[in-house]
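Apart from one protein chain that is not included, each protein chain of the complex appears where it belongs.
Let's turn to chain A:
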Amino acid sequence: MNAIDASEHHERVDESVPPSLLAIVLDTNPHAWAHLSSTLPLATALANILVFINAHLASGNANSVAVIASHSNKSCFLYPTPAPSSPRPQPNATNGDVDMNGTTETTSYSVQDNPNKYRPFANVETAILNNFAKLMEGTKESHLEATPTTLIGGALSLALSFIAKATLLHSPSTSNSDEAMLAIADPEAIHTSYVSLASRILIVSVSGDLANQYIPVMNSIFAAQRKRIPIDILKLAGDTVLLQQASDATGGVYMKPERPEGLLQYLMMAFLPDPTARKSLVMPSAGGVDFRAACFCHRKVVDIGYVCSVCLSIFCSHDLPDNLCLTCGSYLSLRAAQSNPPALIPRKKKKKKRAGADSATPGGSTPAGSNTPMHA
């Protein structure tokens, strides 16, 4: 009879691996790929990434994938094919509903006819290739001349919103509207009770400095950190401080391969293991991370800057128009800080005038106004 103990039987060890959602942000910046064309042309890279996507889909039955292109003039979904309500109507997209199971029905050519290919793989590949071709056709020279960088911030937020939607749809509570509402109201609580979908973001980046998108990218990083979504970075070319910080803050993998030709092996070994497998593997990380921030006024990476005391915006110079913070509009006199470098306050008069200590602090010893020089 002692064998019957209510506590013993009910906690079943759940050995099943949660399905994982991989959102790939592919930097398709034509300028950067043109630089890489001698070692790793975009076509080869895309083919390798497709094999990697197949490997990811094969690693778990319910695994799903989303691919987002971060182009020079826009960011858009390559897979799943976006709804036809997008600016350019697509005759191929069927019902426009985003299908989470990776079985978006593409009625385009040759998907059904290849007996050498697993159907789900063929579906994803065709969709990605079609959308990619469409993206390239839509790229005009004027777009390229406008900017040499890529819109990684927009792509990241697309990825995050897709993941958030997929997580909500996936969690068992969706049938019940109350709990769905609860999930929206308090995402953390839901997250701890059902760890149902393990999501991660992989950024394949080729572009250089992204300081002009410091604010949107940083916001995305914090959102990912809060949602516990690791951001993996594969840096094929260029160097940015921001993406290093992204992988470091979210616990993702950062890799900057010396030989981009071996892209597939890097992907397979370092980026394929999902969060479950990563618990038992040693993953490469960024090592020394540059934590410097970019200023809000000129998008320059700064060592020492000025911080608005109200909204924590960072500025590189004290020349603010009308002494107003650019972000929140509150009064901010930085010139005072410039003329009065922070100094250690001598703490002689400790016991003397206790009552009036606050008001009587001399303006010279504390940086006047509402700013503090920041050392990052």
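Keep this in mind: contacts are C-beta pairs under 8 Å (C-beta built on N, C-alpha and C of every residue); 3 or more make two chains touch, one makes a residue touch a chain; residues count from 1.
As a convention for this text, contacts and distances are computed from a predicted model.
One chain of the assembly is not displayed; among "tRNA (adenine(58)-N(1))-methyltransferase catalytic subunit TRM61", "4-aminobutyrate aminotransferase", "RNA polymerase II transcription factor B subunit 2" or "Elongin-C", its UniProt protein name is "RNA polymerase II transcription factor B subunit 2". Touching the missing chain, out of A:168, A:269 or A:310, is residue A:269. Among A:119, A:226 or A:259, only A:119 touches the chain that is left out of the view. Annotation for chain A: contacts to the undisplayed chain at residues 1, 3-4, 6, 9-10, 15-17, 51, 54-55, 58-62, 112-119, 121-122, 125, 172-173, 175-176, 264-265, 268-269, 272-273, 276-277, 279-282.
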